[in-house]
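Removed: one protein chain of the complex. Kept in place: all other protein chains.
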Amino acid sequence: MAECSEVLIVGAGIIGCATAYYLAKRGISVTVLEGEMIGHGGSSRNAGGVRQSARDIRELPLAMYSVKHLWPALSEELGVDVEYHQVGNIRLGLTNDHMEILKKLVENCKKDGLDVRLVSGEEAREICPYMSEEVIGASWCPSDGNANALLSTLGYYRRARELGARFITGEEVVRLETCRGAARRAVTKRGNLYEAEHILVAAGYESRDISATLGIDIPLIRKYDECLVTEAQPDYFPQTLGTADADFYGHQTKHGSFVFGGDCGFEYFHNRRQEHTAVTANSASCMARNILKYFPVLSDIRVVRQWGGWLDKCMDGVPVLGAVREIPGLHLAAGFSGHGFGIAPAVALCLAQEIAGEETAVDLSELRYDRFKSVK
Amino acid sequence: MKRYELLVVGAGPAGLSAAIEAARLGMKVAVFDENSRPGGQLFKQIHKFFGSKEHKAKIRGYRIGAELLSEAERLGVEVHLNAVVTGIFEFMEINVMENGELCHYKGNAVLVAAGARENMIPFEGWTLPGVIGAGAAQTMMNLHGVRPGQRVLMVGSGNVGLVVSYQLLQAGIQVAAIIDAAPQVGGYGVHASKVARTGVPFLLSHTIIKAEGTERVTGAVIAKVDEKFRPIAGTEQHFDVDTICMAVGLSPMSQLLAMAGCRMEERRGTVPVLNEYGETSVAGIFAAGDVAGIEEASSAMLTGRIAGTAIARKLGYLDEETFSGEYQALKEALSRLHEGMFSPENRGRRDLTETDEGIPLSQSLLKNGYIEKEELTRFPGVVKQKGIHPVIECTQNIPCNPCQDACKFGCIAVGSRITKLPEVAKDSRCTGCGMCVASCSGQAIFLVNEDYDETGASVTLPYEFFPYPKAGERGLALGRDGRPVCEAEVISVKSSPVMDQTALLTIRVPKEMAMTARFYRAKEG
Partner (left out) sequence: MSIYLDRSRSIGEFVPEPDDGLIICRCEEITKGEIRQAVHEGMWTMTEVKRFLRAGMGLCQGQTCGRIVKGIIAKELGLEAAELPGNVDRAPARPIELTILGNEGEQ
């Protein structure tokens, strides 16, 4: 006997929880199945950046819509302080090469009307006095910001559950099945069956194997990234930080601790199982050196925890979203490539709208599953 | 990055013992400890150990620690102190924070012997200064020479609570009471008796309700509990104390093993799943000592040696045959510790009523911390004889036998099964040398001479408090429950290096008090 609801969502990350919320708000019955626990994947492991700047123009409208219409009122709407702070994003450069990179990123986004601009080293230090004298310039986007990824995910979950969405954790989906050509059923590792008119797969990298059971293969690879968090400190600076070289990114949280992420070079080459999220022996040291290059003032601040997570990197760097036209009832939300958090509210809203038969707030046509073509 | 055959995390009894085994067989070993002194719990254990000679019985913990360290160093083991292992990673790599650097090490084997940390239970006022772990109090006193307070309430009657209470008294701190929510004393009866005879009351089936005070602890409120451990209204009792010591158990500090991907299980704390040699589910990573399950230092030394030997075999330093023999011997030594009333399989049992010999256990010892005089004669260590003779008030089966070896005249017998209760020979040729009194780690042996003179008897008791009383002074003799029972005159106070700081205090009491007087207190004023 299958459990039935109008919508079935695979994955209780922020996309799954937020989409469940927007659906439940519309009185649509939702079941969310999750193999581990709420927010187990990237949703609880990212550094909380909510940015529009330096985005691919295909996902920029989702970012701008989120920042303009959804993030500012989200805490009130969910009844949980998601610590959204629109305090700007400053992306730093130490060399002329860095400045060239920043220039291109700025030009790209300016086309869509984003308020981002290049600033000199002096101006950068005026915005954030703690940075090293070595910084020669930066890109500055005042309408960018950051939020608490953990609380945002759990906040959406809590409210969705309150509105009647059913969440089952420890229930890993292994296979989807069609019925008369439409995606209809999910089978779990425990052997349970769930049926719905719409199935949304929002399970990070695991989305690939799950949708493959219906012959839908999303071109993703895995990338393993790490973050660290420090002890609480008195307020230094609220801006979201980044670098032209993308060697680290992060911000100081409401709690006072700093959350930072960064690459050390090995990220695509780890020989690990999906469940393996223990940190590596080298990456935090690399991150620490990078951070101190720009912010020597943070030298003696202590790191209390490190963690890692798997990114689902998509072939062209932006997610696969929305209804899959060749299989009615199947919807995807995967391949966020490490920048899904900031756009999550708008993505979830659009997915819910599409499922509910409404016009989506942002046009998703450039992000559909069937966009992939060979390069030649 | 430096590569070793064996990396050991923790320079406590398990870690050092393993390192010694490995180094002895030719392996290159490095041991890392986050403390500034090695020895783990050993460096603050000032009491004498139990067990038998092979388990280093009757030697004080800190001496064992020093012995292990010098043996390890003699064998070329590198001991890194103030070295914090921040993580164990894939491919047998560990990171160590030392000397302001993050150093990388790799081992062909890694042994985690990181020990345990103290448990806490929350209650109203538990965040006030003055509420501390019993182990923390022990470190303060024995390592740093700092008194944690003036007057203490001890919560918990397991061995830690009992031993630390005694050490608090030795440091000149008052112990208002020892309480435990359980209906009986959790630790060894002899540890409880040592404390009870000084006058510290035991309140079983009581729990802490509240720590009073605003800036720091000024008092404590306790209450009796029912069989479901719920406080009973109206039974509240108040104590004026400035310190509340929590001795409510230990939990393994097994985080490094969990981080390394070892399969873990819940067995009185989160412990790694191990095979019989101490190897975890990750090949090459081993665990020994308290981190693998709370016992005590004697077992930690053996599990450390077992792991060290198994690692040596794994890495080609020991052939199968030799390994087999050594492993068997170590396993047997360990099983000898795992017997008796307090063995791992008996843990938590409250239904034991008899000793292995079929003698009814002293219920008073279990409920109050002291034996009643009437219960004594059941036990083979308690005899009535002419002239001076030992009286051994050892009434529970604990693996321990230094008393047997102490007597050159064969007055005391335990036998090959060291959990057996000691017997005093019917016609003992006791010379009154007192070696047995000083050798008993439980301070449960007394010399009694009911024929000392016409009206008096002499009682020789073990004494470990400063200042020593003076010969000729008069004071009070206390009974097993710590209450004054009669006047006493100090006949002599003897100490000798071989008795390792256990003085023999001989007092004269009225004849009829010979089997009652068990402690001495100078008169006030």
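Note that the chains are named A and B in the order they appear, and that numbering of residues resets to 1 at the start of each chain.
By our rule, a residue touches a chain if its C-beta (ideal position, glycine included) is under 8 Å from a C-beta of that chain, and two chains touch if they have at least 3 such contacts.
Just so it is clear, the model here is predicted, and its values are computed rather than measured.
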Among B:L256, B:A288, B:L330 or B:L504, residue touching the chain not depicted: B:L256
Touch with the omitted chain, as defined above, among B:I59, B:L102, B:L143 or B:C433: B:L102
Residue of A:A47, A:L151 or A:A203 touching the missing chain in the full complex: A:L151
Residue, one of B:S36, B:T127 or B:S416, that touches the chain absent here: B:T127
Sole contact to the chain not displayed, among A:E76, A:E100, A:D217 or A:E231: A:E231
Residue among A:A47, A:A186 or A:I301 that touches the chain left out of view: A:I301
Positions on chain A contacted by the hidden chain, ascending: 35-39, 44, 150-151, 154, 157-158, 161-162, 166-172, 189-190, 230-231, 255, 278-279, 284-286, 288-289, 291-292, 298-307
Residues belonging to chain B that touch the chain removed from view: 1, 34, 84-87, 89, 95, 97, 100-104, 117, 119-124, 126-127, 251, 253, 255-256, 258-259, 266, 270
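Definition applied: only the chains that are shown with their structure count from here on.
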Between chain B and chain A, distance of the C-alpha-averaged centres to the nearest whole Å: 53
Complex contact set, residues of chain A against chain B: 272, 276, 278-282, 285
Interface residues, chain B side, partner chain A - complex: 87, 89-90, 93, 95, 102, 104, 259-261
